[in-house]
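In this view, the complex is presented without one of its protein chains, the others remaining in place.
Take a look at chain A:
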Amino acid sequence: MANKGLGEFEELVLLAVCILDGEGYGISVKKEVERHSGRSILLGAVHITLYRLQDKGLLQSKIGGSTVKRGGRSKRFFKITDSGLKHLKAAQEVRQKMWELIPQLKFNM
């Protein structure tokens, strides 16, 4: 698994979980990703990705507080694992290296 790269969406979700620092659950992650990426995302997609990342061992979760807004149902909060953090960093490094190799950036703006 370790050598398998992260998908773009997976990376965004991971980052959002990091930003939320323990407060990340389905909706907050969805909003965080939407805010930064500017696109609208299906809730289901977030859930599926969160669970997939947990299966891969990049996230861990625990059941947390319930509110009236949710009809008294509890949330599942996600937190990044060490392995998850390693993956994120690795992805970042790969990109950084590649960016540095581009000879000259010309922006025609």
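A few notes on this one:
Convention: a residue touches a chain if its C-beta (ideal position, glycine included) is under 8 Å from a C-beta of that chain, and two chains touch if they have at least 3 such contacts; residues count from 1.
Please note the rule applied: contacts and distances are computed from a predicted model.
Between the listed names "RNA polymerase subunit sigma", "Electron transfer flavoprotein subunit alpha", "ABC transporter permease" or "Fe-S oxidoreductase", the UniProt record for the complex's undisplayed chain reads "ABC transporter permease".
Contact with the chain that does not appear here is found for just one residue of A:37, A:74 or A:96, A:74.
Interface with the hidden chain, as seen from chain A, comprises residues 25-27, 30, 42-45, 47-48, 51, 63, 66-67, 69-71, 73-76.
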